[in-house]
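A single protein chain has been omitted; all remaining protein chains appear in their positions.
Here is chain A:
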Amino acid sequence: AFFIFNQKGEVVSNSDVRSPIITLGSTSFFHVRVNNLYVVAVTKCNANAALVFEFCYRFVSIAKSYFGKVDEEAIKNNFVLIYELIDEINDFGYPQNSETDTLKTYITTESVMSSNFAAEESSRITVQATGATSWRRGDVKYKKNEAFVDVVETVNLSMSAKGTVLRADVDGHIMMRAYLSGTPECKFGLNDKLVIDKKDQGGGDAVELDDCRFHQCVRLNEFDSTRTISFIPPDGEFELMRYRATSNIKLPLKVIPSVTEVGTTQVQYVVTVKTSFSNKLSATNVVVRIPTPLNTTSVDCKVHSGKAKYVPAENVVVWKIPRIQGGQEVTLSATGALTSTTNRQVWARPPIDVDFQVLMFTASGLIVRFLKVFEKSDYQSVKWVRYLTKASGSYQIRVRGTYRHRSL
């Protein structure tokens, strides 16, 4: 059995988390941090750790969908509701129905009188909550039937100082916003080969996915036998699928750093960012973070596009470029002045990190081939597809160790 409780931020010091699980005696504590809040689960059994954390994540996402945000204020303002929710989604430590859509039909922010809460209505809810499609109500109606598909790819790159790719992979999420009436049956197709065995490489524009995982609603058995992705979607927004690709990754941005130490008091940086996609597209919100040694006093930056600034508190030069067109190349050159200190602190030489977004581009080359919607009433539906490739905090280029600390 475990309990979930929200501990107000003051309890645990935030920097010193060495493990998300602590066991004292026979009692184990699992925690997940959201903003300044800790969601803590406690157990005295050999609990399924993956389940506990998944449940914590789910609790946070349910709370988000109920209150918009999850912070101390939101928790305090809705504490009664939270008790109600926890009572519903977790019984004696066993997670129960946690589909927001269904929960919202009977646990609401409006108070309900038991007298006028019709028993028939409740029966409908209970059937829904325990049924095979617990994620969808049956009575959804829209004037205009629409479905939006967002393919969002996050590129993880780790490039060595010499420019060799240590690892490059793509975490893809296919988010769907379904505004469809009734109980629609959807079929979804991608240009993937879905050969997880990695036998034959290449061949057409097909993309090879290393692995994919599906939302609860996707019929896995059907996927297993015929490789079709078919499902009855929940109403509103959900993550239909998650995938991972490692082969033939098209890196949208190339970063060529050069860092040279001039004597002991100066460091020169030349960082070039090149785009490698069609010139019809563009990368937006590009932020390049270039770490500087800890004894940097000032940095003089020259850039032709965007703005670059030295942020002493974080020991980085932050270079922001609102937009880079495809095929373009931009360069920053900067000179940093160092104080000569006798005892140099250990400096971890963090990598250069780039954040960016490229619309209508997928680093894996994945495209949505079709989305078909079948429903009894046979209505027309409009589908929209959007692609986005982005990086935030995971696109890292290591810096050549020219100013590695030397023996004194």
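Points to keep in mind about this one:
Simple rule for what comes next: contacts are C-beta pairs under 8 Å (C-beta built on N, C-alpha and C of every residue); 3 or more make two chains touch, one makes a residue touch a chain; residues count from 1.
One rule holds for everything that comes next: contacts and distances are computed from a predicted model.
Considering only "UspA domain-containing protein", "CASP-like protein", "Protein YIF1" or "AP complex subunit beta", the record for the omitted chain gives "AP complex subunit beta", by its UniProt protein name. Listed here are the chain A residues that touch the chain not shown: 1, 17-28, 30, 32, 43-51, 53-57, 73, 76-81, 83-84, 87, 91-92, 94-99, 106, 109-115, 117, 119, 122-123, 125-127, 129-132, 134, 156, 158, 160, 166-167, 169, 171, 196-197, 210-216, 219-221, 223-224, 239, 241-242, 244, 346-351, 353, 393-394, 396, 398, 401, 404-408.
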